[in-house]
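One protein chain omitted, others in place.
In this document, chain identifiers A, B and C correspond to the written order of the chains, with residue numbering beginning at 1 in each.
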Amino acid sequence: MSDLLTAEAYAEEADVRRFPVLRAILAERSARTGLILVGVVVLAALLAPVAAALTGHGPDQQFRSEALAENGLPIGPSAHFLLGADGNGRDVLVRTLYGARISLLVGIPATTLALVAGTAVGLVAGFFPGRTDRLLSLGTDVALSFPFVVTALSLVALNRGGDGEPVVDPVLLVVLVISLFAWTYFARLTRGLVVVLRNRPFVEAALSIGVSRRRLIVREILPNVLPVVAVYWAVQLPVNILAEATLSFLGVGVQAPTASWGNMIAEAQRSSLYQVQPWFLLGPGIAMFVTVLGFNAIGSGIRNVLDPQG
Amino acid sequence: MKNSVRKTTIMKKTPRERRPLLSLLAASACAALLAACAGPVPPDNPGANGGTGGGASDAAGGGAPAAGGTLRIASLQSDLDALDPLTGYSTDSWEIIRALTRQLVTYPGSAKDIKDDTTLVPDLAKSWDVSKDGKTYTFHLRDGIRYSGSSTREIVAGDFVYAIKRFCDPNKQVAAINYFQLAFSGFRDYCEKFAKVPPGDPAKSKAFIDSHDIPGVSAPDDKTLVLRSDTKNYDFLSILSMNFVSPLPEEVAAKYVGDSLEFRKNYPSSGPYQIASYEPGRSLVLKKVPGYDHAGDPARKAYVDEIVVDFTTNSEDAVVQKIQSGDADLSLYLDVPPLSTIQQYQASNSPYLHSSDSGAANFITINARPEATSPGAEALRKLKVRQALAYAVNKANLVQAQGGKIAARPLGQIITSTILGHQDFDPYPTPGNAGDPEKAKQLLAEAGYPNGLKLDAVYRVNAQFETIAVTLKADLARAGIELNLIPVPPAQSSAYLQDPKSRWDVFLSASFAPDWQGPSTRMLLGGWLDSDAAPCGTGNVHAICYDNPELNKLAAKAFPSDDPGPVWAEADRLVSADLPWIPLFEKRKVAITSDRVRNWTWSSLATQADITNIAVGPAR
Amino acid sequence: MALFSVEDLRVTFGRRGRTTTAVRGVSFAVEPGRTLALVGESGSGKSVSLLGATGLLPSRAEVRGSALFRGADLTRLSPARLRAIRGRHIGFVFQDPLSNLHPLKTIGAQIGEAVTAHERVGRAALRRRVLDLLGEVGIKDPERRIDDHPHQFSGGMRQRAMIAMAIALNPELIIADEPTTALDVTVQASILRLLRRLQEAHGTALIFVSHDLAVVSDIADDVVVMRDGEVVEAAPAAELYAAPRHAYTQALLGAARHGRALVRSPEPPESEQPGQQSERQSGQRAESAPLLRASALHMSYRRPGRKESFTALTDVSFDLREREIVGLVGESGSGKSTIGRIVAGLARPTAGSVSLRGEVYNAPGDVRLPKSLRPAVQVVFQDPYGSLNPRRTVAATLAEPFVVNTDLPAAEIRARVEALVARVELPQSVLHRLPAQLSGGQRQRVAIARAVALEPSVVVADEPVSALDITTQTQIVALIRRLRAELGTSFLFISHDLGVVADLCERVVVLNQGRVVEQGPVHRVFDDPRDPYTRELLDSIPGRVAHV
Partner (left out) sequence: MRRHIAGHAARALATLLAVLVITFAMTRVAYRNPAAVLAPRNATQETLDGITRALRLDEPWYLQLWHYLYRGPDIQGAPMGLFNWPPALGYSFRQQRPVTELILSKIPVTLSLALGALVIWMTLSILFGVAAARRPDSWVDRILSALSYAGLSVPTFLTGILLSYFLYFTLSTYGIRWFPSSGYVGITENPFEWARHLALPWLTIAVAEIGIFQRVVRANMLDVLGSDYIRTARAKGVTERRVHFGHALSAALNPIITLGGLELAALMGGAIVTEQIFGLDGVGRLAVEAAVGGDFPVVIGTTILAAAIFVVSTFAVDVVTRLRDPAAR
């Protein structure tokens, strides 16, 4: 029964639904802010090679004579090195830009993979109560119970073939490790939604006109799950970007000399060089902050649009 | 963690000598002197050296430093890698073990330079006799020296016998065992039998020790220890200066498994300090033994009352922050202080920045074991490829990455500057030590690799070695050598290298520190590289596999010699050109301390601060 | 002087720069001890006016105009002074007592808080007062129920608890906002009686908000009719019911009367209309073999954590003949919907069976409805929003039956979908809309269109008009009637609204607590109820005695 608050006061919310969601999202303040921030980051990632070409500084290229003082200390920001250099005479700006690529390259596929796997598991678990649900939910619980970092460390150790060489590319491994943990949240979310949707009248209506279960899941339930899951994708993405950085910070993520914000910050800290060249820490630190902030803002913006109370 | 693997020579050097020629003379003189002066050597007072060491020792001020106070050490690692004198084989564990154990003979420390600390002084042995053939040493122990901690009985000669018999307990294992296989008659035979005892059960080990003897090691009475070798060795006493030969009370030591926490907490100390409390991951507190017999210990002044090792500083940054803010006085496990810190100390001309030649070096080892069949390993069997590698490395860059002149100097040979037999030369020099990519490319082409070479390069993950790895990767790329970097956690690196199934062509994080200064050439040329002493892959943590009959012959000639210097110099020329590894740079030891530190003293054994001779005072 | 008078009240809602006006200049007044009824369909602004006047709207609502309570303008009072008036001088009773009670607090605590919000009272004294209040509003055994939580109360008891809260401090005015809408008719009648009794006992003024003119007819002294945020007519009750002036009021009244009047108008059984005649014939044909037969249906659930199982249906049997509309009536929990689900094949009975044209298609142990029967029995649900997939367009929803059950080419399906839309009297433009973009009535038309797409023999309509405004209800009922005539479909029409059933159905089945208490032709059952429960149901219909 709609009481006055939903029926009348929120009449205008229904208007929102009449517009394409995208336009509503664009109109939302924090989503707009987030989109701008993320746009900047994506652009930076795309233009990293351009920056490298313009400055003539490759991401892993060392300029020991130009960028390091006699005693090996890196120079601060200058006309040629806009954010100064790191302890190996590499351009912090160029490396920060390339770091954006790693963050996106890890964060986006990892989250997407988690979304696909988690949604699939959640759909099946939610739709088939009983043994299937119990088994899949147990699997989700098991995955959730593993401590992330310790397991990640073990998995990195696991990633050695008989000859000690990595079986899969370390970046791919980080993607897999992160999605191995992130899928559980999607699975739980989807399962919860499906359990509710399964008993909604429109599902029964579809059943009564003879829709098959597969068609029901794909055509009736999935379209209702996807928008929520997509919002959660935006919420989970910054978490996963931070997870990559944390793994790299702990030395098990992206390997040197490839630049990742996490391992740049780790390097700045281990070498204490941030005390003489703060931009070595601030460059990747601020970049990461902006990226995560941007995605968080988008996530909550979308949420605001779809769920006005939240 | 650093391994400073050490090796052997006997003898002492007079403090002033630096040039190779002089040192050779001195060495031989000392050898003669030693045999002659079988009586007690008058203890050298390290405190008296204060003031001679440049800026660093200004901190000592005038006169004898005040006793008392607490010396606080910030450790980069969360625990000691070893505390059992038998298993401790890193410079950092040696630094702590020095405060807890005593040996037959030792070095008293030096205020000026690590390489000056070469004078052997009597420690628990008040004197010794050497037989005419130089093969038998009879030590006379001091009277009335007691253990502290879990035992307080007097130290007797049998405790040394027991300690040596533990050497090849399969549960413990002395990494430096190669030294002793040459040093004691019948030792190798004893060890072969001991290896058959199953590990994990202390009772079985004890039963074996109780029922077997080593012919070359005996204690005719409580005050006399007789050690006999099959051959004469000029560095026999130096070998005994290492903490491996420290007395242990069997009734205590046999109760505990290996270097376990229980053992560490019930440590029978023979040194000036005993363990007051020990919590891995938090702290280790050493307290001075009440009423310590200073007269009976010429080498350790033991000024401070308490030494606290803080295990809660997990990063280089945290360690130096603690020292700079005065919450700690010294560092442990910090191989090189961060560049920025060195620079800050230099800029303020701080008297608390200490640096010294150390004879330690970094190099690239090569996987030359027969099992290695990767294309890279095959290529490296060719001398021209190794030469290309030697030409391709930019040593100047590496030295800069270490912190410049104060921290390192380029190195092109096996023997470093503080070691007997050193004659400065570089078989593959490049302009400004900056490498010669063109020459490297040309050599590669001549060796059949005109399109360059790809090598699997293992490195240990820490700040220093990661810098070396990425710098080498960048520099070698110019010569067409592509390094595929494989990071390995420090704790697993030696296991990784020693596993025959592991894939690696080169190891970028190889390093050593001399086991003692001066006549310690045995470690490298007579040890790691001598296939008679250390067959392929054994005797060192780097899995070095090198076989050169000419070197073996020279080593065999040097060991019993009274003048081994020229022999070693010849061996160095021979081997350095053959590149069993690629030398990179010789490290200078750089230490920063708080402004409470007085009477700065280097220990040549620990290749860093001598905590048994440093004092503390009020902050300045 | 009026106790409470609202003058030219305007309420606008603003959110992120867009505003909607919900109330545009409303005025009304209530005298002490009198009852004012505020009537209008949902969205007419009646509740918003009252909440706006008493400062209970969310902060993004902007209220202009004045609301004088005993001379003080509530719209201008400070929050603290307003708070002192609410609860003490004005009591509130809201529509859905479950959502209006805090789920985690006991009933006693919530009633007690109405007192402690304004007075300092000792624990024991407070408990005493709460017990008295519970007794006054007719809660049996208050000692035992005082520490219960809302979920342990029935709907009627919850509403009584709400009323206890409202009268705790004996206020001069009670605002009752649709206080009976969510309740069954019998409960509704008892709550109305309670309100009237309390009002007389305490001399309280009452503002009663409702969408149903019939409900307020028993209670109101004055009536204000609202539509789209404006007052369309205000008059004393007797005057308004006798001679409604405004066309909208007439329509409302007509709709209300439409349902109820038919029950009472004695319809000569022999004067058959053409449609009924054919029904009758088919009915006669079906005497031997009805189209659909439910035999001895029994349904029980095992509830988690309880030992005894819950019995929803006991021995329910009825027939449905060709082209017949059978009403299934009863209060909530009587098992109506369970029967609907069993007939539609969405649930299995524990015992008994359902057969179509003599063929049993739903009995214990059947896993799924046989494919051949699926198009034959279709279902329309109560909630027109929930029964349509919110992410699919009308066209996609309506095409689904054809896609799933036929091999028709796409063009043919499109044509049929367009024909369907026309059949349920919707413009073709709805085809590309999403359910959210349709009105409630339109949505229900789409749901009905989907149900009849494959021209089924039987459609189960489960409360298809309960969620709709009274005018829309009438249209949908007409649509069902027309579809039956055009397609010859039989309907099982489930409703709690006896008026609608009387209006639409030929026969009726009355359910009480899972049992059939009475069944037969509508006029027979409603005019001459034989079961006491049926009588009670009929007596509870509001407005029967009074004006309607």
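Here, contacts are C-beta pairs under 8 Å (C-beta built on N, C-alpha and C of every residue); 3 or more make two chains touch, one makes a residue touch a chain.
Just so it is clear, the structure is predicted and the values come from calculations on it, not from any experiment.
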- request: Give me the visible chains that the unshown chain touches, in label order.
  value: A, B, C
Identified contact with the non-displayed chain, of A:26, A:157 or A:218: A:157
Statement: Only one of B:259, B:572 or B:610 touches the unshown chain, namely B:259
Query: For the chain left off this view, which of B:315, B:346 or B:442 is in contact with it?
result: B:315
Message: Touching residues of chain B against the unshown chain: what are they?
response: 3, 78-79, 87, 89, 170, 172-173, 175, 177, 195-196, 198-202, 257-261, 279-283, 310-315, 317-318, 321-322, 324-327, 489, 491-492, 494-495, 498-499, 501, 538-541
- request: Spell out the interface residues on chain C facing the chain that's missing from view.
  value: 51, 54, 56, 58-59, 79, 83-88, 91-92, 94, 96, 99-105, 113-114, 117-118, 149, 151-152, 162, 165, 304-305
Field: Residue ranges of chain A at the interface with the undisplayed chain
entry: 3, 5, 134, 137-138, 141-142, 144-151, 153-155, 157-158, 160, 238, 242, 245-246, 249-251, 262, 265-266, 269, 274-275, 281, 285, 288-289, 292-293, 296-297, 300, 309-310
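The criterion applied here is as follows: only the chains that are shown with their structure count from here on.
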Query: Between chain B and chain C, what is the gap in Å from one C-alpha centre to the other?
result: 90
Field: chain A-chain C separation of Cα centroids, rounded to whole Å
entry: 47
Message: Taking the touch rule as given, give the residues of chain A at its contact with chain B in the complex, in rising order.
response: 60-62, 64, 68, 70-73, 87-88, 162-166, 251, 255-257, 267, 269-273, 275-276
- request: Going by the contact rule at the top, pick out the chain C residues touching chain A in the complex.
  value: 13, 15-16, 18, 20, 22, 42-43, 45, 47-48, 51, 57-58, 61, 94-96, 99, 177-178, 181-182, 341, 344-346, 369, 371, 374-375, 377-379, 381-383, 386-392, 400-401, 404-405, 434, 436-437, 447, 450-451, 453-454, 467
Statement: Residue positions on chain B within touch of chain A in the complex are 315-317, 320-321, 338-343, 346, 397, 400-404, 406, 456, 461-463, 466-467, 469-471, 473-475, 485-487, 489, 496, 499, 501-504
